[in-house]
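Right, one structure below, let's go through it.
Up next is subunit A:
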Amino acid sequence: MNMLLLSLILALGIYALLSRDLLHSVIALSAISMLSALLFTILRAPDVAITEAAVGAGVSTVIFVWAIRHTQRRDKEES
Partner candidate 1 sequence: MNIESLFLAPIYLPLLASALLVTAKAFGQASKVAESLAFLIGLMLPAVCLALLTPAVIAHQSVETVIGAWETNLGIHYHFDGLSWLLIALHLAVSIPVFLYSKSNPSNRETFSIIFFIQCASVAATSLTADLFNLFVCLEVMGVTSYVLIASNDEDGSVLASFTYLLFSATAMVFFLIGAFGLYRVTGSLSYALIAEVKNSLSGNDLIVAQLSLVLIVVSTLLRCAVVPLSGWLVGAHSKAPHAVSALLSGVLIKIPLFALIRLLLLVTSSERIGSILAWAGGISAVAGILLALREVQAKRLLAYSSVSQIGYVVAAYGLAIEAGLESERGALLIASSLFYAFCHAIAKALLFLSVGTATDALGTKDLRKGRSAAAYLKASGERVPIITISYGIALFSISALPPTLGFWGKNMLTYLAKGHGSAYLLTITAILTITAYLKLSVLFLPSKRPVPAVKTQSFGAIHVSLLLLSLMILLGGVFALPIQHFITTLLLPLGSNEVYSSGYNAYHELAKTFVTLTFALFLTVLGCSTYARNLLAKIPASSAGFSNLFFGYALALTVLAFQLVR
Partner candidate 2 sequence: MIIERILIALLFLSGFTAIVGMRNIIRKVFGLNLLNAAVVLLFILEGSRIGNQAPILDEGITTMVDPIPQALMLTAIVIGVCVTALSLALAVRLYRATGSLDIQVITERLQREH
């Protein structure tokens, strides 16, 4: 179970870095936080799980979305 979650986290992480659409990356990061929170619950760390869910999936997503809305959502082709 741990291994499955960790592989999912790794896959989402790489997707977040490589996706062309930055908003997709933010959603992927948010999903990573949720999955980590799940993993922390399994690993008997409820305090960290609450923090990760509230801070990682909540606050940091808000900030990321704010930043992307004020810049550009897609990577321009490098010329």
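Quick note on selection: all candidates are chains of the complex that A comes from, given by their letters.
Operating definition for what follows: a contact is a pair of C-beta atoms (placed from the backbone, for glycine too) under 8 Å apart; a residue touches a chain by one contact, two chains touch by 3 or more; residues count from 1.
Quick caveat: nothing in here was measured; it's all calculated off a predicted structure.
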item	value
Complex member touching subunit A, one of 1 or 2	2
Subunit A residues touching candidate 2 - in the complex, by the definition given at the top	2-3, 6-7, 9-10, 13-14, 16-17, 22, 25, 29, 32-33, 36, 39-40, 43-48, 51-52, 55-56, 59-60, 63-64, 66-68, 70-72, 75, 78
